[in-house]
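Right, chain A next:
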Amino acid sequence: MSMNVQTVEAAAVQPDGFGRPLIEVHNLVKHFGPVVALAGVSLTVRAAEVHCLVGDNGAGKSTLIKTLCGVYRPTSGDVVVDGKPVSFASPREALDAGIATVFQDLAMIPLLSITRNFFMGREPVKKIGPLAFIDMAFADKVARSEMRKIGIDVRDPQQAVGTLSGGERQCVAIARAVYFGAKVLILDEPTSALGVAQTSMVLKFVRQVRAKGLGLIFITHNVRHAYAVGDKFTVLNRGRTLGTFTKSEITLDDLQTKMAGDKELQDLSEELGGTV
Partner candidate 1 sequence: MKTGLTGLIRRSLLAVALASPFAGLAITAHAAGERFVFVSHSPDSDTWWNVIKNALKDAEHDLGVTVQYRNPPTGDIADMARIIEQATASNPSGIVTTISDFNVLQSAIKGAIAKGIPVITVNSGTAEQSKKLGALMHIGQPEYDAGKGAGERAKAAGVTKFLCVNHFINDSASVERCQGYADGLGVKLGDQMLDSGIDPTGVYNKVKAYLSVHPDTDGILTLGPNSADPVIKLLRDTGSASKFKSFISFDLDGDISQAIKDGLMSAAIDQQPYLQGYLTITFLTLYVRYGVIPPNNVNTGPGFITKDNIAMVEKLAGKYR
Partner candidate 2 sequence: MAILPDGAANDTPVVDIIDERLSRQSAWRRFLARPDLGAFAGVVLVFAFFGVTAGGTGMFASDGVLNWLTVTAQLMIIGTGAALLMIGGEFDLSVGSMIGFVGMMIAIPTIYFGVPIGASVILAFVAAMAIGALNGFIIVRTRLPSFIVTLASLYMLRGLTIALSILVTNRTTVSGLKEYSNGSFVAQLFSAKLFPGFFQWLADNGMINKLPNGEPVVSGVPMLILWGLVMAVVGHIVLTKTRVGNWIFASGGDANAARNVGVPVSMIKISLFMVTAFGAAVFAACQVLEFGSAASDRGVLKEFEAIIAAVIGGCLLTGGYGSVIGASLGALIFGVVQMGILFTGAPSDWFQVFLGAMLLTAVLFNSSIRRRVTGER
């Protein structure tokens, strides 16, 4: 799929599959014994859309991710994927339904090669009689070409993933999810541990993935990053969604304020002379 920049913008407007809701969450509630982690989360993610979920630490972001990707079962509320209500018993089921999650730890194993990490759990096989062996040649080729699509030329895909920088690893994880047919990609704090150059690499790649027609849930507490890449913003506070806004409906500062809970950040900002 080779499109130049103008075509990408045009595709977002045309509803050629793009714009349809991929995943809808209605009033998701999750209790852990007496602890209420999620108290009613609702959001909709459409194809070719980056939906940013912003919330401070403790807002319930990681519980939400784990519930959406099949690690936890919701206490109540429903999740609808592509028009059909779903209930995942395991992460594998969520993956099969097209919901891929890139966790903060990336699910990358630093000591293993890029190829092995890329195809972890879904290794391509070639059969010799009754025995199945990994088709390493094919795997290397695909890993290399997928990385090039992100814009990284891996000379030797057998080198350890640990030799890649944090941003590069993040992109490998995303490329992996995309390659294996994710429809919805949940990114958990992808830029929180990255430097400036690497952050821009990841954000650029996020836009590329969006252009392919996937829906992305971009979870972060860094409002600046969210605003740079997002189409829609949902604020999560104390396990509850406080509202969804498009980019045109809200400014960066307002978003920040909403996320922090209006008053407190205002006061802190005044104390620090408006540098927050």
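Following the convention adopted for this analysis, a contact is a pair of C-beta atoms (placed from the backbone, for glycine too) under 8 Å apart; a residue touches a chain by one contact, two chains touch by 3 or more; residues count from 1.
Basis for inclusion: all candidates are chains of the complex that A comes from, given by their letters.
Here the structure is a predicted model, which is why all the values come from computation and not from measurement.
Any copy counted, the candidate of 1 or 2 that touches chain A in this complex is 2.
Residues 1-2, 4-5, 69, 71, 90-92, 95, 101, 103, 105-112, 116, 119-123, 125, 131-134, 136, 144-145, 148-156, 164, 168, 201, 208 of chain A touch candidate 2 in their complex.
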